[in-house]
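The structure is given below, and queries will be raised subsequently.
Note that one protein chain of the assembly has been removed; the remaining protein chains are unaltered in position.
Labels A and B are assigned to the chains in the order they are written; within every chain, residues are numbered from 1.
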Amino acid sequence: MTNPPQSSNITITKDSAFSVKINRFLALLQRLLSNPTTVIGLIIIGLMLSMAIFAPWITTANIPDPYQMPRDWGAVRKPPGEMGYLLGTTNEGGDVFYGIVWGSRTSLQLSIYVVGSTMIIGTIIGSIAGLLGGWVDEVLMRIVDVFLSIPELIFALAIAAVLGPSFTNIIIALSLVIWVKYARIMRAQVLQIKQNDFVDAARIVGDSKFNIYIKDILPNAVTPVTVQATLDMGNVVLIGATLSFIGLSEAGIAEWGVLVSEGQAGIASGRWWASTFPGLMIFLWALAFNLLGDGLRDALDPRLEDR
Amino acid sequence: MQLRDYIIRRLMVLPILILGVSIVVFTLTRVGGSPIGIYLSHEMTPEEVLKIEERFGLDKPVLVQYIQWLKGIVSGDFGWSGVASAPVAEVFPIKLAATLELATAAGLVALFLGITLGTFAGARRNRFPDHLTRIVAVSGASLPQFWFGILLLIIFWAQLGIAPIGRSDATIFASISHPTGLYTIDAILAGSIRALWDAIWHLILPALTLGYGATAIIARMMRSALVEELQQDYVDAARAKGLAEKLVIKRHARRNALVPTITVIGLTFGFLLQGTITIEIIYRWPGIGRWMADSVLRGDQATLMTYVLFTSVLFLLVNLIVDVIYANLDRRVTLGK
Partner (left out) sequence: MNFKYFIKYLSYGFFAGAIALSPVTVIGQVKNPGLLVHAADDEPTTLDPAQVEPGEGGETIILQVYDRLLDIGPASAALIPSLAVEIPSLSNGGISGDGLTYTFKLRSGVTFHDGTSLTADDVKYSWDRAMEMNLPEGNAGALSDVIASTEIIDDLTFRVNLSEPSASFLNSTVVSMVASVVSQDAVEANGGVKAETPNRFMAGNMVGTGPYKFVVWNRNENLQLEVNESYWGDNAKLDVRIEIGGDPDVRVLGLRAGEFDTIETDPSFIADLEGADGVTIYTGGLLLEPLHIGFNLNIPKGSLPDGDTISEDFFHDPRIRQAFNHAFDYQAFLNGPLAGYGAFNPHYTPIGIFGHDADAPVYSEKNYAEAERLFREAGVWDEGFAVSVITEEGNLFALMCLVLKDSIERLNPNFRINVLAVAESVFDDAHAQNPLEYAMWAKNADPAADPNFYMQAYQHPDGEWGEVHGFANGYRDAAKVGELIDSAATELDPAKRSAIYRELQTILYDDPMWLIGAQEGVVMAHRDWLKGFAMQPLWPRPSLKFSFFDK
């Protein structure tokens, strides 16, 4: 460990570095919350999260599998309010309200699994490509380019189609399609910072490549990755719902996309409730995360600050 | 010189990417699912299944199948579509024309709405109209297209009866010839007002639904580009000279802001391409999107592979063109300034 400089005017202690970070974070938060559309997004997300967490208390869980829609074959296609069903029943006598509430759980699971795994995988691969460079970088980036050549939905559609209709397969399909975005972002970050002067300075001081990575590269990458992840939280549920709509998900589960798909055969005959309510939820979910993501991007983008 | 090198470099990578895509999509259909399923009838015996396998070359090793497929593509044979009960190459152009028409109409809608909304919001940054416009635009990107489309269909088709579904009235469609496959163009060529109206009338709702979804992409970009433009020095100078705000925006800032907006054309195109799948299903539009969805559900791997390959190539080309245009403009801009 080297000795700190003798001058007492310049003391760089860990504490003040930390408080600088806190202050920056608070400033970010303030910018975020000053934007009304972002606030709306946060409120909606808060409500959805509560619904997901408190699901078993809002409606009794279905036995034996709470993620299966409870079916009452004697009460099929009932409009909202009839026979005690708040939002009506589906073609198979499923409780739409139950589907809405537990659907928030499945949506949460879907988005967290997909975004979580793709963030990790994408970050690792992108970092490896950026750090190692050379032919490893070339090969990995060609693979990423190939994946990016296929439009997102179409790619997910093709994968889900060959894997078979199940909720797990939709998670797999979406993950396989989205990880490339994070790989790209991470690699760009690594490359950008590799070129910066202070990295050279750190190298002179003797920090290992790994330390540079952890201390300098990762924190700087947080920004674009977070924005992308937020937008993807919404996007994933949207694409997942589209896949369900086309018919690639499991039958009978409490998932918003599946409900819209099963409920849309009857819309033209006036039975709007089985697909409208779940569809509304998908919309609100995607809207909330899009607004939050947009707000984050604005708040984090130094260029858009007032002069 | 740099630009030419850039173009050449991109063009050279293109075939590799396309080959890569072909490998990915081929592997998908062989690794999972059941490539033969669509050609089977119900209640076939294993011997009968074997015969069908031989007919479609599915009994050969996977690598051989891949080579056969590539060879076929080069000679224009894209396989037999189980969904259409006809060669893929025969049906594809007809349905492609229908989709192109829809996508173009939607693109025009998105362009118009996106630029208008983006300009409106950008000029009133952080004030109420900006936020409202932002919500309207972002809603377009958050809407489940299939749900929104169904809703519009209920209102305008089921309840009010003023919107049709499908692409055309079969009788009117049959009354003109179709040299290009694009209903609107063919109607103009045939000089039939009735057919032209039929084409446009059927286009309205699907184009609006699809276009609204793409609006957010353009609006977002337009807004931030305009905001940045309005912070430029020349804007202050113009304002100081006493020019009306609206004029400043309209004449100078917006035109300049359009330049970065070009970069999202690729993104918009991708969105439109994917959006056609659900929109065509809902509005019963006879395009490649709907055909693809059927193929996906029924395991028609010949159509699936052709579609994915085609859309990827298209996507790559469009992005390449956009990048080149932008690089060209960028160079001129940097040189100019």
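Just so it is clear, a residue touches a chain if its C-beta (ideal position, glycine included) is under 8 Å from a C-beta of that chain, and two chains touch if they have at least 3 such contacts.
All values derive from a computational prediction rather than experimental measurement.
J.: Using the touch definition up top, pick the residue from A:Met119, A:Ile267 or A:Leu296 that touches the left-out chain.
T.: Of these options, the touching residue for the absent chain is A:Ile267.
J.: With the missing chain put back, one of B:Tyr6, B:Tyr66 or B:Trp157 would touch it. Which one?
T.: B:Trp157
J.: What residue numbers in chain B mark contact with the hidden partner chain?
T.: So the residues of chain B touching the unseen chain are 33-34, 36-49, 51-52, 55, 82-86, 91, 157-158, 161-165, 169-171, 197, 201, 204, 284, 286, 290-291, 294, 297-300.
J.: Using the document's contact rule, name the residues of chain A that touch the chain not shown here.
T.: 63-64, 71, 73-74, 76-77, 91-93, 161, 164-165, 247, 250-252, 264-270
Rule of thumb we're sticking to: only the chains that are shown with their structure count from here on.
J.: Name, in rising order, each residue of chain B that touches chain A in their complex.
T.: 13, 16-18, 20-21, 24-25, 28-29, 31-33, 126, 131, 134-135, 138-139, 141-148, 150-151, 153-154, 158, 220, 224, 227-228, 231, 270, 273-274, 277-278, 281, 292-293, 296-297, 299, 304, 307-308, 311-312, 315-316
J.: Residues of chain A touching chain B in their complex?
T.: Contacts found on chain A: 35-37, 40, 142-143, 145-147, 149-155, 157-159, 161-164, 234, 238, 241-242, 245-248, 257, 260, 264, 267-268, 272, 275-276, 279-280, 282-283, 286-287, 290-291, 294, 303-304, 307.
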